[in-house]
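Beneath this line is the structure, given in structure tokens, with notes to follow.
Rest of the complex left out; these chains stay put.
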Amino acid sequence: MRPSGRAPDQMRPISIEPNFTVHAEGSVLIGFGDTKVLVTASVEERVPPFLRGKGQGWVTAEYGMLPRATHTRGSREAAKGKQSGRTQEIQRLIGRSLRAVTDLTALGERQITLDCDVIQADGGTRTASISGAWVALRLAVDKLLASGALTSDPIIQQVAAVSCGIYKGTPVLDLDYPEDSDADADANFVLLSDGKIAEAQATAEGACYDEEGLLRLLRLARIGCNDIFAAQLKAVGR
Amino acid sequence: MRPSGRAPDQMRPISIEPNFTVHAEGSVLIGFGDTKVLVTASVEERVPPFLRGKGQGWVTAEYGMLPRATHTRGSREAAKGKQSGRTQEIQRLIGRSLRAVTDLTALGERQITLDCDVIQADGGTRTASISGAWVALRLAVDKLLASGALTSDPIIQQVAAVSCGIYKGTPVLDLDYPEDSDADADANFVLLSDGKIAEAQATAEGACYDEEGLLRLLRLARIGCNDIFAAQLKAVGR
Amino acid sequence: MRPSGRAPDQMRPISIEPNFTVHAEGSVLIGFGDTKVLVTASVEERVPPFLRGKGQGWVTAEYGMLPRATHTRGSREAAKGKQSGRTQEIQRLIGRSLRAVTDLTALGERQITLDCDVIQADGGTRTASISGAWVALRLAVDKLLASGALTSDPIIQQVAAVSCGIYKGTPVLDLDYPEDSDADADANFVLLSDGKIAEAQATAEGACYDEEGLLRLLRLARIGCNDIFAAQLKAVGR
């Protein structure tokens, strides 16, 4: 029995509010239940030094959590003067995931930065970030296409992510915080709309798991990502 | 003529959405026009080292701006590894302003941290932060009173802040970004509901100003703060 | 009654020792009573990146306090690895104040940095810094004029600063440390020799103040700045 009463393969309600802010080329407030992440996509007509003159663009991500997004206040990374290992690990994952669905050559010599800021946290902030980042990226690229800055679409397909875990012996989809802090294993899958896998990460927290467990988690993730793919399309009006 | 078409003594629409997040003891999304700041109040049952054992509490503030709150993306302070001078100046101002209306002895040995995070910026982020912080503080203290943790109210009165400036020779209230970047002088006033001044800061950016100019800015600020005081009371249901 | 026995509108003795060091283009040791600040003006034939190629110069300031300038030793900011919020706030204020009297276009594409290092502190270090910085800047610019590097004088007028405060209910001029640590309100005014105001900052520390209080502080500041203007002129031999 899950604390929230959800079925093992049931996502929390997915909410996607596009164009949440006015300045960014793309922006979205995405919610997986009580987890809320604001994602903005910023287009800059320059690329990082290692790509200069190579005729391709770049997609990157930064991640942050507001100090009181969580149950008890955490310290502000800007005040501590450094980003934690967890923050860096997450923002590297988000960037890789979005690059997996972007044709960087078609993007041209420009960079799109996806800022994922967690307004409220209840488990699954990195997977909500990836799923929302696709929407923000889609909106920003649509603007580039509409303005004629881009003539062909560099976004190849959709990407979404969801967490799964083994909670009290049962594989379950989309862990919330009470489940996340008590799970035996915790996995994050980044899946593409063509069914391929961009990233699989499954970590034993208590008891280790076996091959069958890994596969059951992956299959739950497919169910969740299909829901997210549908919500993404609806949000961007496709 | 103001770019927005407002009268010289006209505030932008004030919006205050209390209880915007679920974990913080107090939270609010405050808007002065397109400027949107999320303020949370976090209560901790401890005080900073310099106050330990002195029988009083503390109210402090931190301020941040999401990288794409602005027209063009700014760098993330957590990634740069330090807070700018501007950020530190603003968070010190917010903390002082809220302490000006708090009886720290009545608060008891606990600290309330006001995190002011700018979601969207269009001028006046520090004044919106102060004005919103009072609401978040009020909500958090109401919770402490309701739970019996506090038996007398440590909040003495209301505090609000607004910017004014001399724009194309005319003193105007509540500068938005186009005015702010082009004003001859830029002032921030922090006023109390009893009419007293907690803080006055008036900086010449282009032409310097005189005593009469300073007074006219102050009088505009009174008009604006009265609007904010009313909106604050409505938001907290008083 | 002031701890020092001064009248409410009485400055501490102002001492200005020009050319205190040999290498800087301009240098001065300025004293407001026991507060002593060494200010040097360094001319560099380059401008910061944001001004390159714009046909104008820049005036900026840095501020520091020697660890034992104060009653008890403070930690060295270079050893802590960062400048405090207070330091940054002060150096931003000094820079703005001097730019208020400088025609940056007439200065040409060069930067003058005003380093204000507090040798001994007894209240009013930021106002002594601003007042001394004008002298150092004047001396450095005189050297540029004498050498023919500049043909017209970019310094438009004088700038000086002084603190005032409400001490035991009475507005007083030029707070020393015992007054500063016990004042109800603490203000800093940066005034120009033509009577205009470049910056006004008045902060309630205990009881808040009203419009009349603000004006009385401003009028005291005028008295003090007139003394400083005279001392500046004498020091630079005008």
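Order of writing sets the chain letters: A, B and C. Residues in each chain are counted from 1.
Note that a residue touches a chain if its C-beta (ideal position, glycine included) is under 8 Å from a C-beta of that chain, and two chains touch if they have at least 3 such contacts.
Everything quoted here is computed from the prediction, not taken from an experiment.
Chemist: Assuming all chains share one sequence, and 3 are in place here, what does the full complex add up to?
Modeler: Spelled out: 3 chains shown, and the full complex contains 6 copies.
We take it that only the chains that are shown with their structure count from here on.
Chemist: Quick one: label the inter-chain contact graph as line, ring, star, complete or other.
Modeler: Shape of the chain contacts: a line, open at both ends.
Chemist: In whole angstrom, what separates the CA-based centres of chain A and chain C?
Modeler: Centres of chain A and chain C (C-alpha means) sit 50 Å apart.
Chemist: List the centre-to-centre spacing of chain B and chain C in whole Å, with centres computed as mean CA coordinates.
Modeler: Between these chains, centre-to-centre, one finds 28 Å.
Chemist: Could you say which residues in chain A touch two or more other chains, in rising order?
Modeler: Correct list: 81.
Chemist: What does chain C use to touch chain B in their complex?
Modeler: 82-86, 88-89, 91-92, 96, 100, 192, 194-204, 207-211, 213-215, 218
Chemist: Going by the contact rule at the top, pick out the chain A residues touching chain B in the complex.
Modeler: 21-24, 27, 34, 36, 38, 40, 42, 44, 62, 64, 66-73, 76-83, 87, 113, 115, 117, 119-121
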